[in-house]
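Only one protein chain is missing from this complex, and each of the others stays in its spot.
A and B label the chains in the order they appear, each numbered from 1.
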Amino acid sequence: MAFKKKEATADLTDSSAVMKARNLQQTAARQRIAHICGKTMTYTFLLLMALIVIFPFYFMIISSLKTTEEYRRSVPTLFPMEFKFANYLNVFTDKDFQFWTLFRNTVFVGVVSTLLSLVITVFSAFAFARLEFKGKNALFAALLGTMMIPGELFTITNYQTVNDFGWMKSYTVLIVPFLVSVFYIYLLKQNFMQIPNELYLAAKVDGTSDLKYLWKVMIPLALPSLISITILKMMGAWNSYMWPRLVANDDAHKLITNGLRGAAFVDELGNTDYPRQMAAVTVVSLPLFLVFIFLRKYIMKGVSRSGIKG
Amino acid sequence: MVDTRKQWKAWLYLSPAIVLLLIFTVWPIFNTIRLSLMEGYNSTMAANPYVDYEFPFGLGNFTRVLEYPNFLTCLKNTVLLCVITVPISTLLALLIAVGLHSIKFLQKPLQTIFFMPYVTNSIAIGMVFAAMFNMVIGGSTRPDSVGIVNNILEALGFDYINWTNAGSSYGANLAVMVVYIVWNALPFKILVLLGGLQGINKQYYEAARVDGTKKSRVLWRITVPLLSPMLAYVIITGFIGGFKEYSSIVGIFGDTMGPAGNPYRMDTMVGFIYRAIGKQEGTASAAALILFGIIFVVTMINLAVSKKKTHY
Partner (left out) sequence: MTKRIVALLLIAVMTIGMLTACGGSGKKGAAGDVVTAEGGFDINKPVTITFYHQMGAELQKILATAIEDFNKFYPNITVKAETMGDYDGILNQIQTEINVGNQPNLAYCYADHVATYNLGGAVQPLDSLIANTEVITRADGSTEVLGLTQEQIDDFIPAFYNDGRVYGDGKMYTLPVVRSTEALYYNKTFFEKHGLTVPTTWDEMETVCRQIRELEPTCIPLGYDSEANWFITMCEQSGSPYTSTEGDKFLFDNDVNKAFVKRFQGWYKDKLVTTQELSGGYTSALFTGESDTGTRCYMCIGSTGGATYQQPNQTNGVFEFEVGMAPIPQVDPANPKVISQGPSICVFRKNDSHETVAAWLFAKFLATDVVFQASVSMNNGYASVLKSAQENPVYKDFLATAGTEGIQAYAVQVTLEQQDSFYNSPAFFGSSVAREQVGLLVQKCLAVETNDVDAAIATAFENAVKECKYQVGM
């Protein structure tokens, strides 16, 4: 892919056959050169961007291996002078951090809320993308509208609601309030709409039920988006902080980020021990990373494309 | 075409989403509107079981927002950050996604790398920016280092730039924010666009190749139009999110949302709202509705444009 090349293409105005043949030859050579140039530029660009994008991750890893003293140096070192693997050991052994409890809670909340969220999102997106009903556009616009008000303002009302429901300090309160995301419904709707309507109508003629069609055709075709949603939703459980702390800060339900920001990494003067914290962050991020590696092939897999318009 | 059975089915499919949204989103929004009309509303005062505070009904909260001395600063920063970062991040994400899609060698490792920011905790990203731009973050002490970016500038023969510390310029502050926000926004957009690229039929490219069409032409004439639903999505949600920029600024500048000696220089609408929570919820609600109005208009324009340009 060469989106920056400026090479001229063949000059087609010439009428002479000989010239044409020569031109074609030249063009082929030029195209080859252009192709190589294009590839080089593509790789240069991708590698440069990759370098920029990966830097925080790299920094996280090296910081997790530094000693606290080295971390505090005014000019940060780009490679640890001395590896402190004890930071990692500490993650599992530190009684104040309670890694396994936090991890178990987070995985449970993450998996359950991701699955439920996917189901809700798929059905909603399907309704918007494939079914006709009165007020569809207005409803969709209203949904978009809900994204436009800063959610920080919802906290107090939602706190009152879950308190009235008696959900305090439970898994329910961590999972249910944020199951629906208009952001994801919209994404999936866009994806579903890329799938030509003819397929659906044909299925209707064949007497295929909606559910079967959804399962057999729509979901496989929209898999990349579904995986994006899965990853984002899981990340949400991994990164959520304010709400869980507010409504379920007890040991039985505490999530990992609350543990990461909690007392285990703060000394008696309120200063954070960053290398130890980074080691914990890295350990915590690892499962997500593995999940991604596992799911990646589905994102890029060329799903059967037969009959799919553009 | 629209038969009642189908109608009924559509609402059935939508019901879980609608019920949850009614409880946890629409109800709070109604509350927001209610509070915005109660002048001087403060939730803690309202909860006082012993004193009956009066919050008269009226539009006072809205005028109060407009009277805020720094209101225009908030508005300017909000609009500026949004208008700069959304196009940059969308364009970069598009080029990266198309690039990744077109290569074979190193494709998998590169994909993995572009996914990394997802699994990089926000605490770590804050640290990196501290190291890059010579910022200071809570508890650590690195007052005089120049930062990695300045080291690079020096190597290229440029002068140091004071990016975020006392005495830094607005332009430098803005540049750091743009880099930070684009950086944060990239991985999601790349993923969405990569997913969208899978939906494009390879025949189009083959046809283009046979015709000997220029690659850049293929990009703008074939890829972009066919990717337009996803691009529209990325841009519209990008604008909605961009107008709500707040936590990224706190991530760089701390709660004062500006460099030392120049607090609140990078303040935004949501920054203002956030500060009013716990003190003046009535004002916060009014500001949120004003922001809603702005985003609403922009989104309607976006939708109108995308309807014309999007090909499903």
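One rule holds in what follows: a residue touches a chain if its C-beta (ideal position, glycine included) is under 8 Å from a C-beta of that chain, and two chains touch if they have at least 3 such contacts.
Since the model is a prediction, treat every value here as computed from it, not as a measurement.
*Asks:* For the chain that does not appear here, which of the shown chains does it touch in the whole complex?
*Replies:* Per the contact definition above, the missing chain touches A, B.
*Asks:* Among the options A:G145, A:P177, A:P224 or A:P275, which residue touches the chain absent from this view?
*Replies:* Result: among the candidates, A:G145 touches the missing chain.
*Asks:* Among B:S15, B:T112, B:N262 or B:S306, which residue is in touch with the absent chain?
*Replies:* Of the listed residues, the one touching the omitted chain is B:N262.
*Asks:* Write down which of B:L21, B:M38, B:L197 or B:I295 is the residue touching the left-out chain.
*Replies:* B:M38
*Asks:* Would you write out the residues of subunit B that touch the absent chain, in ascending order?
*Replies:* Residues 30, 33-34, 37-38, 40, 42-52, 57, 64, 68-69, 134-136, 140-145, 165-167, 256, 260-263, 275-276, 278-280, 283, 300 of subunit B touch the chain absent from view.
*Asks:* Can you name the residues of subunit A that touch the chain not displayed here?
*Replies:* Looking at subunit A, the ones touching the missing chain are residues 72-75, 96, 137-138, 141-142, 145, 155-156, 159-160, 163, 168, 245-246, 249-250, 261-264, 266-270.
Note that only the chains that are shown with their structure count from here on.
*Asks:* Calculate how many whole Å lie between the centre of subunit A and the centre of subunit B, each centre taken as the average of the chain's C-alpha atoms.
*Replies:* 15
*Asks:* Flag every residue of subunit B that touches subunit A in the complex, lowest number first.
*Replies:* 1-2, 6-7, 9-11, 13-14, 16-17, 20-21, 23-29, 31-32, 43, 92, 95-96, 98-103, 106-108, 110-125, 127-128, 131, 138-145, 148, 183, 186-188, 191-192, 194-196, 198-202, 204, 212, 214-216, 219, 226, 229-230, 232-233, 236-237, 240, 243-244, 246, 270, 273-274, 277, 281, 284-285, 288-289, 291-292, 295-296, 299, 311-312
*Asks:* Okay, in this complex, where on subunit A does subunit B touch?
*Replies:* For subunit A paired with subunit B, touching residues are 1-5, 9-10, 27, 31, 38-39, 42-43, 45-47, 49-50, 52-57, 59-60, 63, 71-76, 119-121, 123-124, 126-128, 131-134, 136, 139, 143-150, 152-158, 161, 176-180, 182-183, 185-187, 190-191, 193-195, 210, 221, 224-225, 227-228, 231-232, 235, 239, 260-261, 270-272, 274, 277-278, 281, 284-285, 288-289, 292-293, 296, 299-303, 305, 308-310.
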